[in-house]
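A single protein chain has been removed from this complex, and every other one stays in its place.
By letter and in written order, the chains are A, B and C; residue numbering begins at 1 in each of them.
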Amino acid sequence: MSDVKKVVLAYSGGLDTSVIVKWLQETYDCEVVTFTADIGQGEEVEPARAKAQALGVKEIHIEDLREEFVRDYVYPMFRANTLYEGEYLLGTSIARPLIARRLIEIADQTGADAISHGATGKGNDQVRFELGAYALKPGVKVIAPWREWDLNSREKLMAYCHQHDIPVDFSSKKKSPYSMDANLLHISYEGGILEDPWAEAEEDMWRWSVSPEAAPDTPTYIELTYERGDIVAIDGVPMKPHEVLEKLNTLGGDNGIGRLDIVENRYVGMKSRGCYETPGGTIMLRAHRAIESLTLDREEAHLKDELMPKYAEVIYNGYWWSPERRMLQAAIDETQKNVSGVVRMKLYKGSATVAGRRSDQSLFDESIATFEDDAGAYDQKDAEGFIKLNALRLRIAAGKGRRQD
Amino acid sequence: MSDVKKVVLAYSGGLDTSVIVKWLQETYDCEVVTFTADIGQGEEVEPARAKAQALGVKEIHIEDLREEFVRDYVYPMFRANTLYEGEYLLGTSIARPLIARRLIEIADQTGADAISHGATGKGNDQVRFELGAYALKPGVKVIAPWREWDLNSREKLMAYCHQHDIPVDFSSKKKSPYSMDANLLHISYEGGILEDPWAEAEEDMWRWSVSPEAAPDTPTYIELTYERGDIVAIDGVPMKPHEVLEKLNTLGGDNGIGRLDIVENRYVGMKSRGCYETPGGTIMLRAHRAIESLTLDREEAHLKDELMPKYAEVIYNGYWWSPERRMLQAAIDETQKNVSGVVRMKLYKGSATVAGRRSDQSLFDESIATFEDDAGAYDQKDAEGFIKLNALRLRIAAGKGRRQD
Amino acid sequence: MSDVKKVVLAYSGGLDTSVIVKWLQETYDCEVVTFTADIGQGEEVEPARAKAQALGVKEIHIEDLREEFVRDYVYPMFRANTLYEGEYLLGTSIARPLIARRLIEIADQTGADAISHGATGKGNDQVRFELGAYALKPGVKVIAPWREWDLNSREKLMAYCHQHDIPVDFSSKKKSPYSMDANLLHISYEGGILEDPWAEAEEDMWRWSVSPEAAPDTPTYIELTYERGDIVAIDGVPMKPHEVLEKLNTLGGDNGIGRLDIVENRYVGMKSRGCYETPGGTIMLRAHRAIESLTLDREEAHLKDELMPKYAEVIYNGYWWSPERRMLQAAIDETQKNVSGVVRMKLYKGSATVAGRRSDQSLFDESIATFEDDAGAYDQKDAEGFIKLNALRLRIAAGKGRRQD
Partner (left out) sequence: MSDVKKVVLAYSGGLDTSVIVKWLQETYDCEVVTFTADIGQGEEVEPARAKAQALGVKEIHIEDLREEFVRDYVYPMFRANTLYEGEYLLGTSIARPLIARRLIEIADQTGADAISHGATGKGNDQVRFELGAYALKPGVKVIAPWREWDLNSREKLMAYCHQHDIPVDFSSKKKSPYSMDANLLHISYEGGILEDPWAEAEEDMWRWSVSPEAAPDTPTYIELTYERGDIVAIDGVPMKPHEVLEKLNTLGGDNGIGRLDIVENRYVGMKSRGCYETPGGTIMLRAHRAIESLTLDREEAHLKDELMPKYAEVIYNGYWWSPERRMLQAAIDETQKNVSGVVRMKLYKGSATVAGRRSDQSLFDESIATFEDDAGAYDQKDAEGFIKLNALRLRIAAGKGRRQD
């Protein structure tokens, strides 16, 4: 195992990845480079520096990737109205390709020959990290400690810390019973009582949103301005992508919006139960559909809907850095050039509903759609021929005795 | 035009279709048979009898089709988690094939050679009625008065009534400014101020649901029992399909659930703005996804999601009675044989959320999914090979210089 | 009908469109502008000038569009390996959008307010011409004489010619019993004895190819050079797109390649029987798949295959100038940037088969694929984990009693 000389680790500063630093140094007798990113998880990243230093790490990378994360990953994904299995907004999935890319870039900069991460062998994240890494640097060595070591219980981890002088009390917060992951798009919860799909999540599990019951008794209205498929302003105030999402998270969370409780199918073949808070994303999804409803042609809209499940699967499974994702993205982005305008949303006790939408690119034509006199804009007699020819194949079949009922 | 001898009219008992009775008698010099169905629109159908008699109709068909409607049309559609353009639950679309079939069956019984309906030449309903009719009886003559006559304003209609002694005050209710359609699945609103997509619907437009603001301050929990994809009991009480939907409409409406405000793409080529109340359907959609999340295999679930937009389009466009709908239904129904179990739903101020799901057919395996020790049920080392081979094509491409970023 | 002042007619110089010139002048009392294009139909276009002049046409447009036709329409379509209903290479369909565009451009240049064409009311071509025209100039008036006039038999047409001094003997060639259409991509035959799907086409119907029986007894080998999905050279000789197709038509025709006899589904709702000769296109299709087999990633290749039927339908139905075609094209073109290399084809008595393919962009990796020792390029043990995790969902289901057989 001594062929690894330097490894870049996705380092959170938490207990698990701190153990990994030490374990890598010891097991592979190699230098460890840490990489810690602020992608909006809501915790300070700077403290990771001292912790890494204490573990003997010399090359420490700490970065604020919030803008890049939302601009280059979250926004493109939302252009497709992406939902995995009809419900999940892919909050964890969409952050992984960015982390994978930075791991590889830092490996290239620092001359490292390996990367490492703290994802377990049962989950999707290992797949996402590693597929990304291999796609960007095919010869890279990947070390996944959770698949290698025998520290497969909290007790063994603690014993290891004790043995290696790793300070255990990394946080004054009470250890959550849930496995969590957070970034600007969402926070996720798994494990604990959630392992029983019949059990309702406890109220104090949720961290970013108040309950609908505790939300204000009066609705909040906001206006979102879109340009080419992306939100560029809230209530007329121009914002950068990550500022948009931060603002929407606050607005959504305050109104009890964005909680989701599902059983999903992991790429590794098992079902798992997860709870997610995606306050801003939930608002964005509905608002994007609303602006598209005015500005997209019917057939491109329908084609997008047919492609979306595949696109979601590609991202969920970890293939962001793949030809098929690029191909789908090319189709999706082609449709967004006219997706501009304003959507008015009502936020109230758990619901984000559309209250209005307008666009200079609107294809809604009141003069045609009206129930009133349309002054000849639409000739109702055309409908007869339209129906007759669309019915022709059915009539021929019925005439030949085929039954459709 | 004298070749029509007898025509079966879809007769609501309202002003417009009463005018059509008279207009058909006069224009085609033919006998008119009326057909009025209770599909849960929430109005008495029996009064249509006297009105038809007063118009000189001799063959009057009045039927309660609620059970058949939900059992044979709504339920099969919900097995696919069907949404048109990501949002619309197809409340109007799904009632049309049933009406079309009964029109044709009554035509066959009464020896009529034509059918007629009160749908306009701009909408989808004319298409749905007529495609259905042609598919079931290819030689039938279809008369669509709105595409033929010149009574294209309220004033002209009134004048016609006056002239032909048709009692105008059919209803004591104030005439709604909206064009509406209702059945057990939903009520729809179009026209009036809704023709401006920026204008929010007025609160007093909605008829079936209280506003989320006016809904109770405490949530309601219910348990829905599924068998093979369909709800068969609420809170343990067995019910017929239409009883299920009636009950869920009440529960949903009381909790402000099921309001939808969208701009949609009509099959005839224009965009239109519609508001819909689908209280029970909204609950059913989320609950069905929840029971499927436990009981469907991943790949069949994903394939269903990929086929759904097409299936929704087929129904929206009026092709229920078509080979392609049957083909899709065969695929969908094949997946539902294990979709049995119980879903617990929380209804609260506009939201229907899943609080739990359980099933004897569950494919969720706690012993594998657990974050705790799984006693060897899953070998984490398998993940490495899984990732390596899935990455192989990406690695080869990257090794040959292809860039994915 | 007097609101039309000037109309641009797609004029072939043949009898039917000559009648249309006169009929338009007379019926609409308008000026007729003729447009005749060489798109490789194999007949001189210049003679159309004198004929138009004789009919009193003042603005006569005659153009050589062969290069544009192949470069901007045929080539992009072949990037998708496009086949309608699994067999038809869309030879007629792909020429229509170009004609539609030129009709509209000439209408704009000449100040015409209408266009006209000689397609009948039963076929696809009327749809293709008119959808294109409306998409490019929404207010244009379209005149389709075959849907308007009563000259619906050869006798009536002849009588009309006689009456209006239109010279009937436009061609010394014996009138074919088939309805034909030709361009650089193909020649089509319909009607006559082909209206019986059981009847085999007569040998003397075919015009571009010898029969396989009559083709040379020794095979011809050629090498096609691809760059980014398009053929740029034959046997190392660089050629323009239309030169490539002309050359391949000759090579294919000489070897009995490209005859097709099918029953297809028209967009207007009926089935029709057609025979097609597409010598060059048949070679191109197979060769393109061969170069893609080396250079495309698996998943993008599969996604292309899944999108192809839709793309073919879009073109067949006449929606080249549509957002959905652009969206699909964006996806397709995204995949072609590495589709470069050389394919060696064997042409022999009706068959075009692949004899070899090579590419600098090849993703074929002999060191991995080899049956011999691969020096560690591929670790066979990875396969176990790959299979185990892919089987997991099936094993769980089987473990819970689900049967798959």
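What we mean here is this: a contact is a pair of C-beta atoms (placed from the backbone, for glycine too) under 8 Å apart; a residue touches a chain by one contact, two chains touch by 3 or more.
Values in this document were obtained by computation on a predicted structure and should not be read as measured data.
S.K.: Which residue among A:18, A:209, A:317 or A:338 touches the omitted chain?
M.R.: A:338
S.K.: Taking the entire complex into account, which one of B:222, B:268 or B:398 touches the absent chain?
M.R.: Checking each option in B:222, B:268 or B:398, the one touching the absent chain turns out to be B:268.
S.K.: To test your reading of the contact rule: which positions on subunit C touch the chain that is missing from view?
M.R.: Subunit C touches the chain not shown through residues 81, 85-87, 101, 120-122, 126-127, 130-131, 134-139, 144, 146-147, 152-153, 179, 190-191, 195-200, 212-213, 217-219, 259, 261-265, 268-273, 289-290, 293-294, 298, 301-302, 305-306, 309-310, 313, 321-323, 326, 344, 346, 348-351, 353-358, 362-366, 368-371, 373, 378, 380-384, 386-387, 390-391, 394-399, 402, 404-405.
S.K.: Applying the definition given at the start, please give the residues of subunit B touching the unseen chain.
M.R.: So the residues of subunit B touching the unseen chain are 265, 268-270, 296-297, 299-300, 303-304, 310, 319, 322-324, 326-328, 330-331, 333-335, 389-393, 396.
S.K.: What subunit A residues would touch the chain not displayed?
M.R.: Contacting residues on subunit A, toward the hidden partner: 297-299, 338, 361-363, 365, 368, 378-379, 381-386, 388-390, 392-394, 396-397, 399-400, 402.
Note that only the chains that are shown with their structure count from here on.
S.K.: Could you put a whole-Å number on the gap between the CA centroids of subunit A and subunit C?
M.R.: Those two chain centres are 42 Å apart.
S.K.: Would you mind pulling out the distance in Å between where the CA atoms of subunit A average out and where those of subunit B do?
M.R.: Inter-chain centre distance comes to 31 Å.
S.K.: For subunit C, give me the residues that contact two or more of the other chains.
M.R.: 297, 299, 389-390, 392-393, 396
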